[in-house]
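Heads up, one of the protein chains got dropped from this complex, but the rest are sitting where they should.
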Amino acid sequence: MMCRADQQPDPQDADRAADAMFAALLEDSDEDLYENAPCGYLSTLMDGTIAKINGTLLDWLGLEREAVVGRKRFTDLLTIGGKLYHETHFAPLLRMQSEISGIALEMKQNDGARMPVLVSSVVKHGTTGQPLLIRTTVFDARDRRAYEEELLRRREAAEEARRQAEADRARLQEALAVLQQSLLPDSLPPVPGVQTATHYHTASPDRLGGDFYDVFALDGRRFGFFLGDVCGKGPQAAALTSLTRYTLRAAALHDPDPVSALTTLNTVLHERYAGSGDPRYCTAVYGTLDPDPATGQLAVHLAAGGHPPVIVLRADGTADFLPTPGGLLVGILPSARFTDAKTVLGPGDTLLLYTDGLTEARTGQGRADLYGDEALLAFVTAHAGRPPHAVVQALTGLLDSFGDGLDDDTALLAIGVPASDPQTRNER
Amino acid sequence: MSPLKITARAAATGPVLELAGELDYANVAELHGALDSLALQPGQCLVLDMSGLEFCDSSGITALIAARSNAQAVRADVVLAAVPPNTLRVLRIVGLDQIFTIHPDSESATRP
């Protein structure tokens, strides 16, 4: 009857179905597989003459079999660049290794278009080991090329952005350098019978420094000078430096007395910054130079607020601090005490002003120690008796030797009377 | 270099901040933050215990001045305690040793 146990699947039937499927697959003959494989095949003689080529590759290139087999060489299918690469790299390596794989080349299509491909080849040898022919597979790399091109475009865009960022940064640094320079005098005015020398070390080109110095004429005879350090870094510090410099110069012209000038500066800064929620202040040494043409001596009167004491180097080879104890930071309190001091520089004597970048430089193992006052005094004592530019030059070398231990701006100002010994004077 | 460590505690006289490690440009914002979160009351005295402070640069000095002016704005006071010799030297140079009351240790600073 029609419907009996046949409704139950017979295991033998399942086997038969599978057999039929494999039989269908076997219809995919070796020949058909070669001709219509999803990659290009070709075989060439050792001189490159094409002996066999499959339909897939002929289709890709838009070529007729008769025009190719026995008539063209593999290199004839390549673009000019591909041809050159084949001659200089592909063929020599294939000869050396008997196989080569994954080479990116370009093939010419009949319509003039270029087709990026990945090529692999092996040499088939005869029974005696002699090379017989070259078998080559060709994979379509168009999608891959498009992907690579996209990656390259992205990389070029990223590089352009980086170049732009670098240019912006360079412009900013240039602007900062100009601004920084505007906070310091281009050159110091000549002071009769006096030599001066300066140095400014910038810790970071990105951060506007806050050290400053100046020397300027007060009247027909006397000169004012100052050197200091404003708190903080960056544009606000630069604005404070600017305010400090012009206030000190104006105050000095009004009343050259050192304590008076610093007191005026203190009032101005406190007025400007107190209650702003952003206390700002500076340290400063301000003083006057009074040359005596008759004796060749230079009378120095100075005062300091919150600043490390200046050093006097004597012609006799000694050096010592000129203490100004108790001078307060300028600008933190409505009224502040400043301490003054006087000295007279004779021939060969030099007055050295510096900011604390020098004494606070980190030294020693692991940069754990600070350079300190004592070390500085010992260092400059060795240069006592030398003219200002020589002292500043020695200190510049010292600053350089700190390397990355010097992480703050440092200003140096040396004021000296030339030694009477002409030989020493000629050192200038 | 050791990082800055700030520990806050309360004493009868007011808050105490213990500062340890190195106080500089890179981490001074932490101290400013700690000071801002204190909420000092009028009449209180903030004690900055510096016994563990290994280094204090000008940024640290600025923070001390800010602490003082903020305290004065609410009629409170700030004192320093156990200032290490290095920092004391800096305070002397900038004249702050005359502005701040400096105690040998936080115990004497917090004595009512």
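We just call them A and B in the order they show up, numbering each chain from 1.
Throughout what follows, a residue touches a chain if its C-beta (ideal position, glycine included) is under 8 Å from a C-beta of that chain, and two chains touch if they have at least 3 such contacts.
We adopt the following convention: contacts and distances are computed from a predicted model.
Chemist: Hey, which one's the missing chain according to UniProt: "Transport permease protein", "Rhamnose ABC transporter substrate-binding protein", "Pyridine nucleotide-disulfide oxidoreductase" or "Sigma factor sigB regulation protein rsbQ"?
Modeler: Looking only at the record, the undisplayed chain corresponds to "Sigma factor sigB regulation protein rsbQ".
Chemist: Using the contact definition given at the top, list the shown chains touched by the missing chain.
Modeler: The chain that is not shown touches these displayed chains: A.
Chemist: Given the contact definition stated above, which residue among A:32, A:59 or A:148 touches the chain not shown here?
Modeler: Of all options in A:32, A:59 or A:148, contact with the hidden chain holds for A:148.
Chemist: Quick one: which of A:30, A:47 or A:143 touches the chain that's been left out?
Modeler: A:47
Chemist: Touch as defined at the start, partner being the missing chain; which of A:159, A:206 or A:369 qualifies?
Modeler: A:159
Chemist: Among A:32, A:87, A:255 or A:369, which one touches the chain that has been omitted from the display?
Modeler: A:87
Chemist: Since one chain isn't shown, list which residues of subunit A touch it in the complete complex.
Modeler: 46-48, 73, 75, 79-89, 91-93, 95-97, 100, 102-106, 116, 118, 141, 144-145, 148, 151-152, 155, 159
Criterion: only the chains that are shown with their structure count from here on.
Chemist: Hey, how far is the Cα centre of subunit A from the one of subunit B, in Å?
Modeler: 37
Chemist: Could you pull out which subunit B residues touch subunit A in their complex?
Modeler: 1, 25, 55, 57-59, 61-62, 65-66, 69, 86, 92-96, 98-99
Chemist: Tell me, which parts of subunit A touch subunit B in their complex?
Modeler: 229, 231-233, 274, 279, 281, 283, 305-309, 325-329, 332-333, 336-337, 356, 360, 366-368, 370, 408
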